[in-house]
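All protein chains but one are shown in place.
In this document, chain identifiers A, B and C correspond to the written order of the chains, with residue numbering beginning at 1 in each.
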Amino acid sequence: MTAEAIVLATTAALFALGAAGVLLRRNPVAVLMAVEIMLNAANLLIVLGGRVRGEVLGQAIALIVLVIAAAEAVIGLGLALALYRDQVMADVDETREVRG
Amino acid sequence: MNIALTPEQLAIVVLVLGAVVVLGFVQALASNATTAPLIGIVALIVAVATTLGGGPVARLAVGAIAVAAAVGLLLVPSLELERPTQRPEVVALILLGAAGAIALATGTDVLQLVLGLETLSLSVAVLVSLGSGERPLEAAFRYFVLAAISLASFLYGIGLLYLSTGSLALPGPGALLGGGVLFQAGVVLIALGVVFELAVVPLQWGLLDAYTAAPPAVAGYAMATAKLGAVIALARLISGVEGVLNHVFIAIGVLSIAWGTFGALAQRDLRRMLAYSAVVNAGFSALALGCGPDGRAAAIFYVVTYAATSLLIFASLAGRGTGPLGLSLISTERLGPLRAAGLALGLLSLSGIPPAPGFWAKLAVLWASWYAAGVWPTVIAVLGGVAGVLYYLRALPDLLAAARQVEIARPLVGSAVVLAGIAVVVLGLVPGLAWTLAGLAGG
Amino acid sequence: MSALLPWTWVLTLPGLVLTAAGVGRRPGIASIWGPLVMLLAALAWFATGAVPGDVVIPNWAPFLPDGSLHLRADALAALMLAILGFVSFFVYVYSLSYMEGDPGQRRFFCYLDFFVAAMALLVLGGTLGVLLVGWAGVGLASFLLISFWRDRPGTLRAGLDALAANMLGDAALLLAAVIVPSGCGDLTTLGTPRCTAGLGGAALLAWLLLIAAAAKSAQGPLYFWIPTAMAGPTPVSALIHAATMVAAGVYLLVRTHAVLELAPGVMLVTAWLGTLTMLGGGIVSLFQRNFKRGLAYSTISQLGYMFAAAGLAAPFASIFHLFTHAFFKALLFLAAGVAIHATGGEEDLARLGGLRRRLPVSFGTFLVGALALIGFPATSGGFSKDAIIDAGLRENPLIGYLLLAGALVTGLYIGRLLFGVYFGPERTHPHHEPALQVWPLVPLAIMAVVAGYFEWPGGGLSRALTPVLGAIEPLRAFSATGLAAAVLGLAGIGLSWPIVQSAPGATPAEVGTGWADALGQAGYSLSRGLAGLQTGLLTRYALASLLGVAVILLLAARL
Partner (left out) sequence: MDALLVPLIVGCAVALVSALGVILARRPVHGAVALLIHSLSIVALYLLLAADLIAFGQLLIYSGAIVVLFLFVVALLPAGGIERAATSSRIIAALVGGGALLLALGAVLSVQLPAPAPQPATGVAPIGRALLEPLVVPFELTAPLLLVAIIGAVTIWRRQEVER
């Protein structure tokens, strides 16, 4: 078991854990935290790729992905707060006017 | 450093600059409903002009996306916002989303694809959430979370691709031979990340609700740009890795056609029905994407006609609020002749009644599918295609009967209907034109 | 003329625009000239030597096996255009009075204009692709006109029924248009070896054409939409659901008879389908309470004759019967429409009766139409029906005798309608017959009598159609079979008198539509169930998406 294999397995496990968290949590903010774990897993994989290929390109990609994750978090938290403020949703499965 | 911008990159720059200009004068523009959209349209025209000398993909992508954004901008004055003074911000978001869609459609590596996709998808989520009432906010959040999951798997796919090949470029012909399992898995995850924007089974859930609850003025723009960008990107992505993805696309395409058709059949809310119809139409594009070079050209042709049609329909519905829109209430909706005609033409095109463009596009897909996908996918697609008449045309008798009532028309909405209507009519009467362009872009 | 004929389909479009724009003090008056010009153009084409002419714009729809915009002017198309122009002109005139005062009168004429344009395009179409445009167009027009009176219950449902049946036909034709080998699609060369070389061969192509034709012409189990289509205004029933559109299926089979002849099995199925539909439709007509539905089943039955002829390698007999039937069935419907209009919309046979005194023209013309329908010697129906029965006796005696027996059924059902409506005690108080409704009946009645003489004794029609249909056997007029058929038909009319006396208006009967209803119900239940999966629960959505991604990943990356 090399170091790279361990990290690779960790990324898969983190990705699956994040997905499970999205399915488990009711609170919109907690759901977003779980999504952040999935994004972290992806970024870790990219850094690992850079390591395996022996390039700095991997780190540069990972920096850009960090920006994407930040943008994602900002909008997600904005939406979650708006939901709270409008008293629309404290539970992602509570309000569902749009269905059918 | 000396960077030569390609025409499509220049178009993106123009659109971003347009957005910045609008944002610079938010306070001044907030009280006037028409100035900001007109600034945006100028940016779009300049963007199209810059790509006239570009390649076929750039011309098609920028042209089609610009038309979609222009229709969206023309509808901004009648947009149902929770807070009406936010129109300038909406204009900026539409321009930036269009820039993202162009990046998605023309990007040369997967990182550009994911950035374009994310720009587009965030702009759509925000635009939907700004609609009046609570329904849009609720649907926007669901769409956003599912898009975020899809983004995470897209990024994971980029990781796998980079890990296995050390390159971010779109896989070229023959890439499959050298790639191992990691490469294949990476490509599949990347493709699924883009497919999310198409709203095909099994990833249709969030977009289906977003299309239903979005203000109609935004829904048309969101559908058209996302599908244009995604299909053109996928056509270029698949061309290098046909073996892995063809079966996947045929399967999800056929599944989406069946799913959307049955979902739409019993709907009595026009908006919900149109959302399911988006799934059916995405299914046709996906099926075509899995059918070789002819199929990819057919997919682009299909998505262009679908974009024009859905723009026409939602332009005709603009200003109708974000609530359900009963099919039987259409006659009392006082649409007026222009918008009733637009809606009727759009529904006819979606239902595949010739010579509307929707019919030609279906023929093109079916032709490719018969040779590449085989008998059963084609038969299901044929049946799903013709079954559309049962739900699209249900509203038609009432609609035409109500066409003579008067309306209070806003000139910009009228011009949006006319613009989209002209696109639909031209595509219907001269189907060869768009096909040739699509063939160049997809081949 | 040969250069102009392919463009006759645009003739009603100016009328459409003018009527929609509100031109003309009498709504619709601007529309009636299109069909007249169409008729004259078709006649002029025959008169100037019947020179075939095609318009071909290549590469119009390059994604089709044959993507040219191909309009064909030949004798078959010109004949269909002449029928269309003739019948529709008089239906238009009739409608000016029939639809008077209806708030949607202008819309009605716009729909009619659209229909005539689509129907003309259908018969002028030189390739499957162009044919499809007209084919779907007439289906759409039919839907809009059936659902025209939206304030009456059941009209939308009736229109959707028609759409559903049409949809199956469209699907078959659509498939046929895309599966032929590249370069094929021209309707006249569809039967060449090169074009039947694709997957499934000629048999698959013939099956698809048969399904498309059967759906359009309401044959076999696909008949279910015609009776409910009678919810539309009566002129529509006369023009679309009797004379022209429903005959498009027959036209298709005749046009592509070369393909059919390559598939003997499909031929046999066609012949039997037509024969059984002919008998079944006639018998079911006997049990209708509704006047128009009684006539609708008669149409189904007569189309059965045409199908049988197409299946018996007698395309000319088929198209000849289409020709004569268009006049006498349109006549029957319009005469019935006079009675319905005069009694304030009464269609129930139990409440109609004794109308012959107050509505003499309606009665007289209905009688003429009925005689032509049963094949009374020397009327148009006599010639065309004998041709089909002769073909049957020649090719397949069993079918021939059944077709002969059909004459008796025909007499029974038309006699029942004739006696039930125009004889017996007067149950309503009809007002007079409007002049505009009466005089269009006269030319139709004349054609119902004399249409046969376009063929006999000169053989003019078959000579004109020989280039399209191949060698045609000469008509044997006044033969023994013809005499037998006429005797049987008259006997049927005679026998129907006691039926009317004993049971005025039996229970309404719809036979064999259960499968369509069940299919529709199943579709709607499935639809509701599927929509129920779109729960609005984020967790469910996420679970389904993630499972989808996992499955696709496993399948695609591991296979």
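Quick notes
To be clear about the criterion, contacts are C-beta pairs under 8 Å (C-beta built on N, C-alpha and C of every residue); 3 or more make two chains touch, one makes a residue touch a chain.
All of these numbers come straight from a predicted model, not from anything done at the bench.
Across the complete structure, the visible chains that the omitted chain touches are A, B, C.
Contact with the chain that does not appear here is found for just one residue of B:Val48, B:Leu130, B:Leu170 or B:Leu208, B:Leu130. In the full complex, chain B touches the omitted chain through residues 1, 3, 9, 12, 15-16, 19-20, 23, 82-83, 85-86, 89-90, 92-93, 96-97, 99-100, 103, 107-109, 111-112, 115-116, 118-119, 122-123, 125-126, 129-130, 137, 160, 163, 180-182, 185.
For chain A, the residues touching the chain absent from view are 2-10, 12-27, 29-30, 32-34, 36-37, 40, 43-44, 47-48, 50-64, 66-71, 73-75, 77-82, 84-86, 90-91.
Take chain C: the residues that touch the chain left off the picture are 539-540, 542-543, 546-547, 549-551, 553-554, 557-558.
Convention: only the chains that are shown with their structure count from here on.
Chain-to-chain contact here is organised exhaustively, every possible pair of chains being in touch.
Chain A and chain C have centres, each the mean of its CA atoms, that are 62 Å apart.
Centre-to-centre separation between chain A and chain B, using Cα means, comes to 26 Å.
Averaged Cα coordinates give chain B a centre that lies 40 Å from the centre of chain C. Counting partners per residue, chain A has 19, 22, 31, 92, 96-100 as the residues that reach two or more other chains.
Residues of chain B found to touch two or more other chains are 141-142, 145, 149, 153, 209, 267.
On chain B, the positions that touch chain A within their shared complex are 111, 114-115, 118, 122, 125-126, 129, 134-135, 137-142, 144-145, 148-149, 151-153, 155-156, 158-160, 162-163, 166, 168, 209, 212-213, 267, 269, 272.
Residues of chain C that touch chain A in their complex: 531-532, 534-539, 542-543, 546. Across the interface of their complex, chain B is touched by residues 11, 15, 18-19, 22, 28, 31-32, 35, 38-39, 41-43, 45-46, 48-50, 52-53, 55, 57-58, 61, 64-65, 68, 71-72, 75-76, 79-80, 82-83, 86, 88-89, 92, 95-100 of chain A.
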